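Right after this comes chain A.
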Amino acid sequence: MVNPIYILTLSLAAGFLLTLIDKSGRKLSLTVFYGILSLNVFIIGEWFYRLTFLNTPTVIINTAGFSAPLSINLQLGMQEAFVLLFANLTALLSAVYLFKKFKETHISGLILYLIMIVGVNGLVMTRDLFNMFVFSEILSISTYALITLTETKKSLSAGFKYMIAGGIASTFFLLGVTFIYYFTGNLNLDFIHLGNFSNLGFISIFLLAIAVFIELKPFPANGWALDVYEAVDSGIVSVIAVVNSAAIFFVFYKIMPILPQNFLNVFGIAGVITFFFSNLMGLKQKNAKRLLGYSSIGQIGLLVASLIFTMHLPRSLMYLIVGGFFFNHLIAKAGLFWITGIVKKENLKDWNVLKNNKPLLVLFGILLFALAGFPPFAGFWAKWEFVKMLVHGKMFFVVGTILLGSLFEVIFLFRWFTLSIKGDEKTEHKNISLELSKMFPTTIFAGITILISVLIMKFFYDFNWLHALPVLAVLIINVIDFLPSKIKGILSLAAVLTYGYLIYPLESNIQLFFGIIFIIGSAINIIGTLNRKGKSEGFYGLLLMMIFSFGNLLVAITYLEFFLSWEFMTISSFLLILRGKKAQKASMLYLIFSTAGAYLMMVGFSLAPDLVSNSVLILSISNVSLPIAATILLSIGFMIKSGSLGVHIWLPEAHAEAESDVSPFISAILLKAGVFGLLMVGISYIKHTPSFDIFYWIGWIGVLTAIVGAFLASFQEDAKRLLAYSSMSQVGYIVASIAILSHLGWLSAMYLSFNHMMFKSALFIAIAGVYYRTHTRTMYEMGGLIKKMPLSFISVLIMIIAVSGVPPLSGFGAKWLIYSSFIEKGWYLQAGVLFFASGVSFLYLYRIIHTIFLGQLKYEHQNVKEAPIWFIIPQYIFIIGIMAISMFPNLIIQPLNSIAMRYFNSSIIIDGYTISSSLGYWNGNLVMYVTMGVFVVPLIFLMLFNGRMQKVKQFNIVYAAERPESPQTTHVAHNMYAHYRKALGGWGKPRIWDFWHEVSEWSHSLADSIRQLYTGNGQTYILHIIMYVIVIYFISGV
Partner candidate 1 sequence: MIFSLILGFLLLIIGLYGMLTQKNLIKIVIGFSIVDTGTHIIIVSIGYLSGKTAPILDSTVDLANAAKQVVDPIPSALVLTAIVIGLAVTALMLSFVIKLYQKNKSLSIDDYQELKW
Partner candidate 2 sequence: MISIIIIVFGIIMIIAAFLAIHLKNLLSAIISAGVISLLASVIYLLLAAPDVAMTEAAIGSGLTTIIFIFTLKKIKKGDLDD
């Protein structure tokens, strides 16, 4: 138990002695230096342990033997210890990071560093305002001086700007302190109360507060900070951005009790504005460190806002929110700044060197995900609770601004991430040298981020371990990543089946139904991935993460558990999509839309009333009446995931660019997660229907999605893109059927979901096989493959019949159910549009099978073989499934009927194989037999009477007096429906694409014009500060 004052005195003493010590060798001085820093960490660590876990009372140190206010007192409570532990640890690690620099440069670097630490520790502990000024000056001056460790033009000019800005801020601080003293006769925070101030006296508090606030870099008075972040050495910057910021943030926390509420409100809003605009401007940033600067400034704004808005919350919640943001931001930021120093690339485009450097890439990924506020990292929980709290406080504008800002942040951070993984190959690949001294601190911090997320999940929320499974899966697979991919694939298959068995005793049929889609569907699709050669590093981890998240959606009990799994699902699918060769843009689009959807859902869940029972969410939500706003937000969130019209543009890109054995998962299963969510909203909605009929409009969106998707699919040249739009169209049917909110409607929605899972998986796997053999997805480059890949052809044939809804296959059941439900509900025009959509679907279905398998075989495909067995197996499993439910519709209709009956009165009668609705009837079994009969009879007839048949060569066709030149000119495939496009005229234009493109352009140019504020001129920055003070002064209404 060392008196904490020694942290100050030891460092100070060592700082002064170092000059002498250095005379006997740099080694010794370095030893002393790191020794002192470690000792600081140790002392504070011990105190933190005592204060937190042993309930030691807060330590108050009176200097000069008098108690306050006569003397200056220092205080070390739990909060101080927390901040100091963090600051000293970061300082120590930063020093380790700077080891090389410290070894080579002048001893003054070490001394300044120690003095800076004194400043930080003193600033946090002192309770005296003037003492605070002194420590902050010590901190600032040593920091300014540390900047000169690298003497480049940029760092020096940035340092100069930093100094004059800091000088102005400290002038305000000093004036504030003296005026406070003038009005209260006191300088000790413990003895100053709001009541002591007259009206005029508020000016003094204002000056003090604004000075601290300026140091926290509010927008737009923060140009100087950006320059510092960009120009100064990574090691020093991480100290400035993290250690200094933490200390100043804590100063703000300390003076908060003497600030009047209206100041706090203004500062809170200013924080939110800072967060929003910095992230907006970050969109245009190409320089890695400056980008981190924008993010850093924004995060500090968010931190301040969260502190102010959560002041009145219970302590533990406040700690989670503010502490979560604090840790999350500062640790991630320090780590990322360190990584910029390791990579040494300024332009984001050059970061693709990371591609070849797995350890660094992993660290980079962890820190980036943490910074962006994805689970399981601290920022996620903080954001969730913060949004919830703001929503409860009806601060919707703040919520909107923060979430939009976060979205911008996600965009620029992940643009960086995707560039690092997928950037252009052109730049030269020089391997990055990984110095131990630089990697060590980064690794430690990445480790701490993970540790904290574990702690939060374990102690704060007490999750079922099932919810950690997605992350565990990634870790475990990473451990066994050296195994060949086939073994990992089989293990994954076993894991998925075991998982299914584990969660099997499910509470309800509806879970079971989606469980079959999610788990069994995934398991069969995994067979397709067994075709992978080599090791496929990381692939199965992400795949398992995604599949387990699907499953966890089913067993989630609280909103948070559901949302957690949802986010895990988003992350894993994003990374899976990103594995595709040219998937950078596609995965970005997916992530942006998913994140936006997730934020809407977050607000939606926050608006939702508390759950009353402890059942799984999909059951207990029926007892909850969602407010209209929550219903709308949640629906939009889920509809983004299911690719509804207007927000579908991520869908074709993601499907097309993902690896070909990943696409079936995305299309057949991931989209169903959106369906599951929408059904969940519907369950609450039917029990508590509000006056405004939201689902009527959702129904229209679904219907329009179906028709637009079908048209877009028909005009594609890329097979996977075609299938993607087809999925969009099919899910449009499903969404529309859910929106009907009737027994028949839900029956059709689930029936079609199940069907779609099977036929779209099989189709995508078939295309994967074709791609594997021909190396192209462009349909007109293929043709005639029926002769080479007959098994794939048969599978595609059966599946397109199933998609199209032609009897006798199960697709007709879906169509029959859908039209019956629409007419029954009275949605006539919608039914008409769906008829149209189903007609149009013939266009793309014919196109995909014709252009690939029929027509003229290309020369280059003369030696193509049948798709590998691993692709064939799952296709035929699905064929068996389709055939089974076509022959015996009761297999599926009966269970679905019982599920839908849970929510509505049954509207169908099942008699034998005949299913009757109020409108009509259908006997799938008989239809199958009749069809088989009418098919077999002519077949036998033809075989008997057509015995003289001869086979002919490829070009032996009736061609008016000339011989066709080549398969290319003879195969009608390119732009097959040109005439239809022509017929549609202006209706065929991709307006939604244009719309989102405009949105993107507009926000980027807005970002660009706002950042023109930062002229680079130090004087402008001072002007900003002064103007800012004046504006805030008037707004606060002192």
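Convention: a contact is a pair of C-beta atoms (placed from the backbone, for glycine too) under 8 Å apart; a residue touches a chain by one contact, two chains touch by 3 or more; residues count from 1.
Quick note on selection: all candidates are chains of the complex that A comes from, given by their letters.
Not measured: the values here are computed from a predicted model.
Candidates 1 or 2 all belong to this complex, yet only 1 touches chain A.
Chain A meets candidate 1 in the complex at residues 130, 133-134, 137, 140-141, 144-145, 148, 151-154, 156-160, 163-164, 167-168, 171, 174-175, 177-179, 181-182, 187, 223, 226-227, 230-231, 281, 284-285, 1008, 1011-1012, 1014-1019, 1022-1023, 1026.
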